[in-house]
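The next block holds one structure in the form of structure tokens; read it before the comments.
The block that comes next holds subunit A.
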Amino acid sequence: MFPSSSIMSSLKAVTRVSANLFHTTAINNEVRLLTRLRVVDNSEIGKRAMMEGKPPKTIHVYNQKKVGFIGDKVMVAIKGQKKKGILVGMKQMQKPKTPRFDTNNVVLIDDNGTPLGTRIFVPIPTILRTILKEKTRSKGADYTKLLAIASRFV
Partner candidate 1 sequence: MLRKICKVNLIQNNLINSQYVIFRHLSAKAELNEAAESQEKKKTKKPKKALTDMRFKYPEFLPQPDNRLRNPVLERIMRKDMLDRRTQINIPEFYVGSILKLTISDPHSQGKTNSFVGICIQRDRTGLYSKFALRNVIDHQGIEVMYDLYDPAILKIEVLKLEKRLDDKLIYLKDALPEYSTIDVNMEPEILAEGGNIPVNDTVVKMKPFPWMQKWERQGLKGVEDLDKHLNLWRKQQKVKHDSPWDKYDLMKEYRKTITEEEQSEIFSEIFNRINKINEQHKQKAKAARRTISKPQNIG
Partner candidate 2 sequence: MTVHLQNSLWKLRTSSNALYKSVYRRCFSTQDVIEHRNRLFNNEQKRQKDNVGRIEKIEVRYLGLPSNETLIMNKNLSTPFNCAQHFSEAVCENAVLALINGKKLWDIHRPLEESCTLQLLHFKSQDPNLVNQAFWRTCSFLLGGVLQRILKENTGLHLHSFPYPSLKSGSFVHDISLNVDNWNPSAQDLKSMSIEMMKFATENHNIERLEVSHEIALEMFKDNPFKREQLPNISNQNKGVITLYRAGDHIDISKGPMISSTKYISKVKIPSVHKITKEDSNLYRVQGIALPSGFTLSAYAFDILGQRAKRLNTMYLPVESADPIHSDEAPSMQQRI
């Protein structure tokens, strides 16, 4: 009634291979603790850090998984200071129709969600418009201000 064990045993090999290919480590280009990011706005501190070749390090991701996804808030260590930022471009694999960037991009913000800079150099994904709107609470930080300084959407 059910297929012979030979087929099942041969299928084992397939599962073994796929299990090996599936990583959850840094090779997957995830934003985790101590990941270097690229600041893509024109804030003073960000610009200087990037110019000096000391890009910011992630020291905290504000979500349950401790892995940063697009639109997540992170805390970075930059120029000896602690700053907050929003992830606006990810290096890791994305769902269909969502762009994937060559670098992990961050835009620095303050506690109210106001960006430190006045312009974003690189394109940001359109899906951020929805994500940031969802994340904005009426009495909390307003992240949508970030969208206003974006130069281009992808």
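One rule holds in what follows: a residue touches a chain if its C-beta (ideal position, glycine included) is under 8 Å from a C-beta of that chain, and two chains touch if they have at least 3 such contacts; residues count from 1.
As a selection rule, all candidates are chains of the complex that A comes from, given by their letters.
Here the structure is a predicted model, which is why all the values come from computation and not from measurement.
> Here subunit A stands alone, and the other chains of its complex are listed as 1 or 2; which of them touches it?
1
> What residues of subunit A sit close enough to touch candidate 1 in their complex?
Within the complex, subunit A contacts candidate 1 at residues 7, 10-11, 40, 89, 94, 96-103, 105, 121-123, 126-130, 151-154.
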